[in-house]
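One structure is given below, represented as structure tokens, and several questions about it will come after.
Yeah, one chain of the complex is gone here, protein chain that is, but the others are all in their spots.
Letters A and B mark the chains in the order given here, with residues in each chain numbered from 1 onward.
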Amino acid sequence: MNAEDSLYNPQEARIIGKRKLTDDTKLFELELENGERLNQEPGQFVELSIPGVGEAPISVTSSPTRGLPSFELCVRAVGNVTNALHEKSIGSTVGIRGPYGEGFPTEELQGQDLLFIAGGLGIAPLRSLINYVLDKRDEYNDINILYGCKRPCEQMFDDEVNHWARRQDIYHEATVDFCPDNVCWGGNIGVITELIPGVDIDLDNTYAVVCGPPVMYQFVLEELDKKELPHEHIYLSLERRMKCGLGKCGHCQINGAEEVLYACQDGPVFNYERVKGFEEAV
Amino acid sequence: MKAINKNDFSEFVDDLIENDDREVVGVQTKSNEFAFDPLKSAEDLRLDYDVTILPPKKYFMPQRETLVEYNLNEGETTPVNQVVPRIIMGIHPYDLVAIEQMDKVFEDTHEDPYYLEKRRQSVLVGVNMANVSDRSFAHTMGTATTDTGYDIMLTDIGDRYAIEVGSSKGSNLLEKAGQAVDDITTDEIRKVKQFKEELPKKFKKDTKFDPFELPSLLKNYYENDEFWEENAEDCLSCGTCNLVCPTCYCFDVQDVNDISLSEGERLRTWDGCMLEAFAEVAGDENFREEKAARYRHRYMRKGRYMYNRFGDIACVGCGRCSEQCLPDIADPVEVFNQMKEGTS
Partner (left out) sequence: MSKPKVAFFDFAGCEGDQLQVANLEEKILDLLELVEVVNFREVISQKSDDYDIAFIEGSIASDHDAERLREIRTNAGIVVALGSCAAIGGINSIRNSQNPELVEERVYGDDADKVEAWDKAKPVDAVVEVDHYIYGCPIDQDEFVHVVESLVQGKEPNIPTYPVCVECKMNENVCVFARNGGSTQISSSEREVQTPGAAQAEQGPFCLGPVTRAGCDSKCVNEGTTCWGCRGLVDSPNENAHKKVLDKYGLTVEEVLNKFNLYFGWQQEERNNE
């Protein structure tokens, strides 16, 4: 069988950069060995493959507007594949399949006010879109970024966060659930939903883009409902264990009364209006 | 339509076993049940069976299948597709319908070469149901007979089998039987017709409505937690109903290494949405933690989701899930009829 014909044969990619973001999370910069671009859209994911260990779906955190032909994965060590990746050093190779899935609707969002709400590792997929719109700044209107973590040491991409804070054309707020006494923290302390009332929302033009741990969605959505933001104006990036990325293996199905969605094909980015009736979605 | 003497058919099968390059498999007894297995002799072929333990999907989507081989020292991966060309003897119509549904799944969006190549290199010899298992309800699902999906289809009409040819693969196979294949008589055509007409009477199970009502029934029951909890109370989460189902195709992907840690293979293995860990994600989150949620998911898939995606009701009425569920809670007829009664 030809390598191209097999849906499951990964392409080789070399690690050309590796940087610690938090105690358990690292940023990897990768380049495909064939020199080609990954050609990802913001919000899409890849299947990261480490032969002998397995595969795991990882969202691409870099914007296609930056650093080409390389791309970045922001990876928390939580399982066999991600642990093994953390052990890899610069210069070694891993496998990549993809990019897969529906990313963020960059065209639909043009000319709109954007509200990014990221919780913890949820910043990883959102960062691909944030940097995308910053690089095409004049195509988008107001930009608001709310970013929450459990504690200050878990905030990632400090340099970029500082950059957002400095820019006059971005409204940015950060929060932590908890800040130890001996740590200096200039942001808010409390859950991320506390930051939402402070955002200036234009019901016609604001689009919210949300990504975080499963428990976060419900509270964020309730808060956005208080603002009466139309549900079609909310996009969510949902995490599931996509084993194949091809809409076949069944693991990432999200079921509802009407239909079943495949996070790897129909998502991982979903419009809230589409998935709100889905008991398993949020 | 053609016909062949049963003796000649046996000789034909023995000739294929002996001389054809392809593996010849067919339905045989396995202890007191039936299973598709490689044929050693036409004598072992039991075209009068009622139902097999596993459906023939195992030939296109094996229980364990290598996708990629890798060398850990070199870091190289090589895709492999282990295709065994086969002639599969004795597939009942409901299983043929199920195979046609599976074809759509593996052709959709990204064509899956592992499944599709195995399908291409298989010849499907169907047989109309001479016997019906106690739990089958194929007639009410419209799958007790079929006009498509087979390469050739046999019907037992006494001393001879009537043969319908469904594809060029089928006619090529039949050519190998040479002179033994004869024209069918009008009387025999009448017998085939009669065979099919009388078949529904052999079924003991019946849904009380048109199967295409299922999508709307299931939609109405989706939020009826009590219904699903009651039905799933005795579920063992053993996945039997998934594994024996001819339209279930979910899989897991695993790396298995050689003990020397120098090479290994990436396998896909059968999986099932009724198993507890199926919808787990990183960080111990499980999106279908309760057995009732998993139980509901299975029915939603069979009766609504696949219909929305492909226009098929993904239950073909073979009765295997019902037959093999130990607590006896997996009978779709019971669940479907309960829903219908609760609605009307």
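Just so we're on the same page, contacts are C-beta pairs under 8 Å (C-beta built on N, C-alpha and C of every residue); 3 or more make two chains touch, one makes a residue touch a chain.
As the structure is a computational prediction, the values presented were derived from the model and not from experiment.
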Exercise. Among the options B:Gly239, B:Gly303, B:Gly317 or B:Pro332, which residue touches the chain absent from this view?
Worked result: B:Gly239
Exercise. On subunit B, what residues meet the omitted chain?
Worked result: 30-33, 35, 53-54, 58, 63-64, 134-135, 233-240, 243-244, 254, 256-257, 259-261, 269-270, 272, 275-277, 291, 322-328
Seminar exercise, completed: Note that subunit A touches the chain not displayed via residues 52-53, 79-80, 83-84, 87
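As a convention for this text, only the chains that are shown with their structure count from here on.
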Problem set entry | subunit B-facing residues of subunit A, complex | 1-3, 5-10, 12, 49, 51-56, 78-79, 82, 93, 95, 213-214, 239-241, 243-244, 246-251, 253-260, 265, 279-280
For this session: Would you tell me which residues of subunit B are touching subunit A in their complex?
Result: 67-68, 70, 72, 75, 77-81, 105-106, 108-110, 112-114, 117, 219, 222-223, 249-255, 257, 261, 264, 266, 268, 271, 273, 278-283, 285, 287-288, 293, 296-297, 300-301, 304-305, 308-309
